[in-house]
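My questions all concern the structure below.
Only one protein chain is missing; all other protein chains are in place.
The block that comes next holds chain A.
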């Protein structure tokens, strides 16, 4: 017994010395702490109640505890995130069906951590036991939590899959990502056009054909438009490929390539339009650049398949040309910051070619021979200002007014100019209970005048003079029943000097028609033209049957 006490005292002494030693070391070199950190248990009953652990050891346990707590916390978070994700998915897919209560998980850890103050931490044996027990408990706890979450996840996944399957039976599931946040655009990545599907470009092919019968032997001298039915029998009016899409966030682009077969059977290909349009210039400005239809009047920029009639109005063919007024160039337009829609356009284009018919055209007008003209200065370009305004008269009625001018040099002489000016009006009524856009009534009228300085042509014996001409058309379209439109158009043009055929004679024309649209993508049109050639005092009758098909994307309608 005595020996035992001595032993104990000795042991205590050793411990305290070594502890003091290790304390001093620990401040200098922590690694060396490792050495004698063996916990000892005395058989002695007095001591058995106390367990002495080295501080570092204790710290280690505490650390372990905290580590486990953190682990638990992490697991909890992880599971919670996964749970949330699942729940979101389910909420989106079949929401309420799976009633998920979010139970806030309580980790069974005592938050208090024993203080680590003094040199020797003394814990009672039971305490130590309880700490160890707690650790074990936590371990099983963790396991339980894991199992619990796993089973919950599994359950959710099952219901989720069941829902998915069920949905897939009658419907397809949206391929769209659930997160609607806009992604930052980077220049390396092109964007899809607004409302376009999954490709960067919309592409379509439009075929427009006509069968014609006429009392006139030569329809070509009667029909002023380049895409009009031009002979008895069949005409391929227009086979048009349209490509359009967003180029990048700043521009969108469009190209219209036309195939045509003329009445001699020759195929031809032409680039009708190819241009880009800016999407977001400051100050309400917009630039269009490339080759495109001039912004003059209402009908000129409209492609043949979108016309309400099988042929072009006479005045358009005569002043703006059989193919319409178009050329390479640029257009700047400005949307006025007013509450009423008002837009100003200013177009600069080349002034030569067939598509600048009243300007530097190789086939000069009024019987003159074309002279060799060049662009000497800015004034030799073709300029086209236009202003247009529109407002809603009532909820169902809208009007649009426009005024345009086009001026540039013509090919009859060195300093001969042409000026075309025009007013246009468009009125539309559409029922507020419209189905498929029907019923509706539209009324469109354009009046144009032309001042043409015809140069002197010595060979033809023609002197220098100024020609004034005018013409107009007015048309009504009545969508009286879904898919059915009845139209009526009146045309008038005055006579031109030196004219040799009805294309230049004073005449008026009346054209009733009826169009049936089996769908948005096809149409069949029957039209009758009553032509009164005032100059010869003769009348001609023509009947056209026109049909159109559209493959691919359907471009948006313009008002």
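Here is the rule we go by: contacts are C-beta pairs under 8 Å (C-beta built on N, C-alpha and C of every residue); 3 or more make two chains touch, one makes a residue touch a chain; residues count from 1.
Rule of thumb we're sticking to: contacts and distances are computed from a predicted model.
Within the choices "ABC transporter substrate-binding protein", "Imidazole glycerol phosphate synthase subunit HisF", "Osmoprotectant transport system permease protein" or "proton-translocating NAD(P)(+) transhydrogenase", the name that UniProt assigns to the complex's undisplayed chain is "ABC transporter substrate-binding protein". For the chain left out of this panel, the touching residue among A:76, A:232 or A:430 is A:430. For the options A:312, A:327, A:398 or A:542, the residue in contact with the chain missing from this view is A:398. In the complete assembly, the contact with the undisplayed chain comes from A:341, out of A:341, A:427, A:443 or A:528.
Contact with the omitted chain, checked across A:84, A:215 or A:284, is made by A:284. Touching residues on chain A toward the chain that is not drawn are 92-93, 95, 167, 171-185, 191-195, 197, 246, 249, 252, 277-281, 284-286, 335, 337-341, 343, 388, 390-392, 395, 398, 400, 428, 430-437, 482-483, 519-521, 554-559.
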